[in-house]
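One protein chain omitted, others in place.
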Amino acid sequence: MAKVKGYPEALENKLRDRRFYGEDTNPEFTKTVKKISDTIAHMCYQCGTCTASCPSAPRSSYRIRKFMRRAVLGFENEALTDPDLWLCTTCYSCTDRCPRDIAPTDVIMAMRNLAFKRDIIPVNFLKTVQAIYTTGHGVPNNDVNRTARKKLGMAADPPTTHSYPEFIPGIQKILDYFKLKANADRIVKEREG
Amino acid sequence: MESSHQYAFYLGCIAPNRYPGSESASIRTAKKLGIELLPLKGASCCPAPGAFGSIDLNVWYAMAARNLVLAEQMGKDIALICNGCYKSIWEVNHKLKKNAELRKMVNEVLKEIDMEYKGTIDVFHLAELLYDPEICGLQKIKDSVTTPLKGAKIAVHYGCHLMKPRKERHFGTTEHPYWVEEMVAALGAEPVEYRNKMQCCGAGGGVRGYDIVHSLDITNEKLINIMEVKADAVTDLCPFCQLQFDRGQIEIEEKFGVKYNLPVLHYCELLGLAQGMTPQELALDLHGISCEPFLEKVL
Amino acid sequence: MAEKKVTKKDAAQKTAKKDAGIAPNMAKEEKKPRIGVFICHCGTNIAGSMSITDVQEYAKTLGDVAFADNYQYMCSTPGQKKIEDAIKEHNLTGIVVAACSPRLHEPTFRTATKEGGLNPFRFEMANIREQNSWVHMHDSEGATSKAKDAIRIAVAKAALLQDLIPKSVPVEPTAMVVGAGVAGMQAALDLAAAGIKTYLIEQEPSIGGRMSQLDKTFPTLDCSQCILTPKMVDVGRSKNIELMTYSNVDSVEGYIGNFDVTIRKKARGVLTPDEAEARGFVGGGCNGCGDCDAVCPVIKPNNFEVGMKPRKAIYINHPQVVPLIYTIDFESCVKCGLCVTACGDKKAIDLEMQDELIKVKVGTAILATGYDIFPIEKKEEWGYKKYENVISSLEFERLICASGPTGGHLVRPSDGVTPKKIAFLLCAGSRDNTGVGKPYCSRFCCMYSLKHAHQIIEKIPGAQPYLFYMDIRSFGKMYEEFYYRIQDEGAKFIRGRVANILEDPETKNLKVYADDTLLDRPMELEVDLVVLASAVEPAADTNRTRKLFGVSCSMDGWLLEAHPKLNPCGTTTAGVFLAGVCQGPKDIPDTVASAEGAASAASIPIHMGEVELEPYFAMCIEDKCAGCGMCVKLCPYSALDLIEKDGRTVMQVTEAKCKGCGTCGGFCPGGAIWMQHFTTPQIVAQIDAFLVGGEQ
Partner (left out) sequence: MSDEWKPKILGMVCNWCSYAGADLAGSARTQYPPDIRIVRVMCTGRLDMLFVLKAFADGADGVLVSGCHFGDCHYLEGNYKAAKRMFMVKSLLKNIGLEDKRFRMTFVSASEGVKWAKVVEDVVNVVKSYGPNPIAGFAANK
């Protein structure tokens, strides 16, 4: 555990103890990540092929190699609370090139799943959930589009849940099975009031 | 003409609700090529692999499975026109087929709505069906062309979730693929190679929603590379990539002050044009970036 | 017949006695077996995972066991002494040692058994280490009961073991070495120096192998040709070496001391002076003048120069070849005959020449078949064969070599311009678990890449090498010092594996993308040339050759040594040895060392003059043999024949040919074949001991 020095807040932050402490690692984290991601997350040898393949790395502090390292060592908090976790575009370039045959992308997805269990999640992800809960679509139809569709001689609404709303309760049942809507509403409320 | 291949047409969200042209184009062009796309009634969002996959993979599996079951009940394989949807629908189908434990979990959930995933169908991207000589093939595409897109330089954006991760998929190389270029050439247009062709559009993984500027900066890098080779248009296989390139250019202009006016068309829209559909019939006017300069060149 | 009796408790013994009775050539077991059982702790290797005392107490309860004991290390001198003493003290008839694998210490304990005054083949081993304590480390109960069963099974066999006399066979005083790279040449030279006639077989037209393609060698930087050429010349000159180039092994028969090898001498279309003389053209034959080369109209890429230089259909790889004899590539020869005219009176060229099969007899053989470069274009992200200025390390060697296609001027393939900024990609295809590349470390790429860096700094003013590495493995003598030197000379080391390379379509420059993991920053580096330190893999023909000699290979295709530490040159086929990279990636020092090791190992049987063969021969129990002849067809060594004896047709074994696989014995419908040391009664007794013996 990093030592708290009892300085005034500003200094405390500036001089924060940045050492690697064994106590900060959780071996279970490595196992859980492996389980969810279904890839050998513990086998990374830090060659950097992933980061070098990553479209997000050159324009941010996001380093997938660092997340792999955290997976190997079990730095749970550091991994799950790092806002960079959400900068992966899931393009799978790292996965295609990883010489260790690991799927770093899926490691990131696993970590995001674990972060969500701690209510760590960007709101936009939850908005999609809410949209689907009510309409069945992540990007629902709108009037401009309806008129356009009619002009094309198509039905104003596609033959999806939009034309067959009777399917929506089923979708809601699935989402409720995982308490997803409830959690989404709660978290959005906390963030946006 | 010979007996037509029938598929359940899985629409997803963005195609029907933002670019309806690509929906009607797909149905009409495919018909001309002996592929019949039947409506998949009651389908929902695939669901978005970035958003749902990040929140809880199990929900993602279950929701995608519901769409798969709808097609199983129809007794038809699925055809779709979106890479994102492909990741959800194809990959979940693939995983459920080989992972009994997962299938058990998913069917637990589906029981709630009296559904059961059986694993009786396959999932295809319309593009791979068009390329497959068993189903259609380049020659048939060529033969169906009435207004060849002569003199148009077209850059191909493959996107990520159709072909990657390579090991899971069946498309071969993800470093230097060329099959979509061949399909573009079949329309009489000139495919152009550009730097870092396989780079992501920047929208995926929820990044577009999480950090729009970051995601647009990736798109901008691609646009620069495409402009470098003086392409008249960029074509894609994924309405979400299309949205990112098309509406994205407007946002890029707002946020970064750079303007490209590079037309962005889904391959089905190109195919539609080549088969003589009018811009109106393709609702190209709904595109954020006007396709006119491109149209003038080819029509 | 066995299975009828086995329903009786003491089936095993009975069957044994009966067979022993009816097989006159087999010693009769009169007195009741008295078996001594010795259990080894192997320190804690065995004792740590099971209860030695339980096992020993159990052994004592077994019917035929007259004595049981245990010791820390049975293989030690006092351990072996225990066996010798016990044999005398308790007049034992058979010995069982429960310890490690018989593949490790069977010889040791057979000797001890012999010292104790018993026939060495009255020893049986119970493997309670490799196949017990080491694989059931956390299941003491399971391990203990498995050990008890293993001993019960071994005792059952020991009770039926018989005196066997190993057969000595003379050893042909000649050796063979397959492959004339530096390993093969060194092995052949050593054998020759030891006074042994040696056939050196090389599939290429000339000798020298990979090493002759290299420019300089690390860490001493002496020129490869300079140190190799003298060896090549010696090989050519040596009275004891019969060099056969452009040849490969066609078939192998026989066993240690007596291998009959057929060599295919490929039609090279050109006669050596000797061959010419044999045909009566005295003073004729190829003298390497090259007149033919000058007139030949067919142009092909020269593989020795990795295709970067042309050659004719009639060619030599390079001016220093040994032997200096031209070769016709009949694949591409149009038989225009211009060369024949040019050659004139020398009459060295025969366009109608055919492959020749030559039979030789050798006592021992060494495989030195070397390696190929992994086809690195399979790693598409680096664009080899797609981007002109991405080359392999072997191409670099030829380009930097004074005798190479560019006379030693390193240039970019795209435009012939001298590169200034050069990126070296280490572990290109090595340490790769994707299934595309190779999982192992190719072992010498780090060091030759350091050497390459040095060479460009030395040759090209202002040149800047960048080495992209994961780990620098400078394990050899003076290697780490070499690393220090090259860094000091200005090479830049970037700790990151290159993810992909993009080519600038105009300049043909390359943009290299990697993550500087130490700086923690992704990087894009524009360079003029990229050199891939490609992984190595077993040479193309390795698999065919190894099967001819009955040598196994490990999962990555490299030939399998008898023991990775204690017998790295030997193989599981007696009399066949391994030298150099065919056994696994090695740099030149290690290759030469292993070659000398192999040569020494291969010379021992020859100097001994004779070898003992394990007496595991098949024998015919003539009373039972119906003369059906099924077995004759089954034998892979045609060691069996049907003969007339006392008016009956019976089978007869030629012991010298029999290798003791027992395939005949496993089939004989009448149970008329007696497989020494693996007799039906012995095996049946083992099965009984395990399954019904428990209740006895």
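Order as written gives the chain letters A, B and C; numbering starts at 1 within each chain.
Simple rule for what comes next: a residue touches a chain if its C-beta (ideal position, glycine included) is under 8 Å from a C-beta of that chain, and two chains touch if they have at least 3 such contacts.
The structure presented is a predicted model; accordingly, all values stated were derived computationally and were not measured.
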Displayed chains that the missing one touches are C
Which residue among C:Thr272, C:Thr364, C:Thr573 or C:Thr591 touches the omitted chain? C:Thr573
Taking the full complex into account, find the residue in C:Leu118, C:Ala150, C:Cys343 or C:Ile606 that is in contact with the omitted chain. C:Ala150
Among C:Cys553, C:Ala593, C:Cys628 or C:Ala656, the residue in touch with the chain that has been omitted: C:Cys553
Which residue, C:Glu130, C:Asp350, C:Asp623 or C:Glu655, contacts the hidden chain when the whole complex is considered? C:Glu130
In the whole complex, not just what's shown, which of C:Glu57, C:Asp85, C:Asp139 or C:Glu458 touches the removed chain? C:Asp139
Listed in rising order, the chain C residues that touch the chain left out are 2-3, 6-7, 101-104, 127, 129-132, 134-139, 141-143, 145-146, 149-150, 153, 547, 550, 552-555, 560, 572-573, 616, 634, 636-637, 659-663, 665-667, 675, 678, 680, 683-684, 686-688, 690-692, 695
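As a working rule, only the chains that are shown with their structure count from here on.
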Distance between chain A and chain B based on Cα centroids, please, to the nearest Å. 23
Set of chain C residues in contact with two or more other chains: 381, 434, 500
For chain B, give me the residues that contact two or more of the other chains. 167, 175
Chain A residues touching chain C in their complex are 45-54, 57-58, 63, 65-66, 93, 97-101
Using the touch definition up top, name the residues of chain C that touch chain B in the complex. 380-381, 383, 386, 434, 500, 502, 505
Help me check something: in the complex, which residues belonging to chain B touch chain A? 11, 13-14, 16-18, 20-21, 23-24, 39-45, 47-59, 62-63, 66, 109-110, 112-113, 115, 160-161, 164-167, 174-175, 198-200, 202-207, 209-211, 214-215, 217-218, 221, 280-281, 283, 285-286
